[in-house]
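A single protein chain has been omitted from the complex, and every remaining protein chain is retained in its original position.
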Amino acid sequence: MATNQIISNRLNTLGIKLPPPSPPAASYVMATTMGPLVFLSGHIARKDGKPWVGKLGKDMDTDAGKSAARAIGIDLIATLQEHLGSLDRVKRIVKVMGLVNSTNEYTDQHLVINGCSELLFDVFGEAGVHARSAFGVAQIPLGSCVEIELIAEIHT
Amino acid sequence: MATNQIISNRLNTLGIKLPPPSPPAASYVMATTMGPLVFLSGHIARKDGKPWVGKLGKDMDTDAGKSAARAIGIDLIATLQEHLGSLDRVKRIVKVMGLVNSTNEYTDQHLVINGCSELLFDVFGEAGVHARSAFGVAQIPLGSCVEIELIAEIHT
Partner (left out) sequence: MATNQIISNRLNTLGIKLPPPSPPAASYVMATTMGPLVFLSGHIARKDGKPWVGKLGKDMDTDAGKSAARAIGIDLIATLQEHLGSLDRVKRIVKVMGLVNSTNEYTDQHLVINGCSELLFDVFGEAGVHARSAFGVAQIPLGSCVEIELIAEIHT
């Protein structure tokens, strides 16, 4: 079975249907390729196609933040598929940077971003395990609660 | 016409004269090369050679922030020229990370960083189109209103 079928099957098993890729919010593109590296732009959390607005520690709890991070993970995979043509070109997920819209007191950013990290592992298996930074920011474009960017390695 | 002349002409047409490259604010360098990748350090916004101080949502509006981001774009190009010797070594702009000094309520970081993204497109054309993350941070060194780092691909 080709890798792509494995990943398609995993997406099916997880009940995940990839959404239309996110459009850029401004003057840039959602992905660039440089040799074996793909750089994905920061994807903001969306719900029903609109920015998923909220600030952790104020009007959103860790579980909701984790759900938002998981939703971004799905959007990142949709962008990879759109950009690469097929997910079987993904060799591994190298690095994730996760930004959490946080009050000055909220300190569970790592648990929020786990929503994305666990999804990547569920979909890509060992190839989905990545290096990561997570931290709390003052705000995110359009008031979104979480923003995540990603670097992947591809087969060339 | 060599690429460098095209870019020089574009800079002239845009009325842009590259300033002296920004010095590092501390113990590091403004650029490193790793194979085909050039990593530029975070450049803070400057006005008349001094930090361009301000916080979006408090004492600075989106248009002023966008002007600051455009000024950083020019500084980034000046650093590329200094580091590479010639801008014709730039193959493309791969990735931009834009940090906006923001209140906890300001949510137009993407419009601010467009000031840099649009300048890169104006100067490099399609080779200037990049992946990007933009978000709001609590503060930036020396109180500067915007900070931008950049990854470029070069001809090797």
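In order of appearance the chains are A and B, and numbering begins at 1 in each one.
Definition applied: a contact is a pair of C-beta atoms (placed from the backbone, for glycine too) under 8 Å apart; a residue touches a chain by one contact, two chains touch by 3 or more.
As the structure is a prediction and not an experimental result, all values here were calculated from the model.
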{"item": "Absent-chain contact - pick from A:L11, A:M30, A:A134 or A:I148", "value": "A:A134"}
{"item": "Options B:D75, B:E118 or B:E147, residue touching the unrepresented chain", "value": "B:E147"}
{"item": "Touch list for subunit A against the chain that is not drawn", "value": "36-37, 92, 94-96, 102-111, 113-114, 117-118, 121, 129-138, 151, 153"}
{"item": "Positions on subunit B where the hidden chain makes contact", "value": "24-32, 34-35, 39-42, 55, 97, 99, 103-104, 137-143, 147, 149"}
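We adopt the following convention: only the chains that are shown with their structure count from here on.
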{"item": "Whole-Å gap separating subunit A and subunit B, where each centre is the average of the chain's CA atoms", "value": "25"}
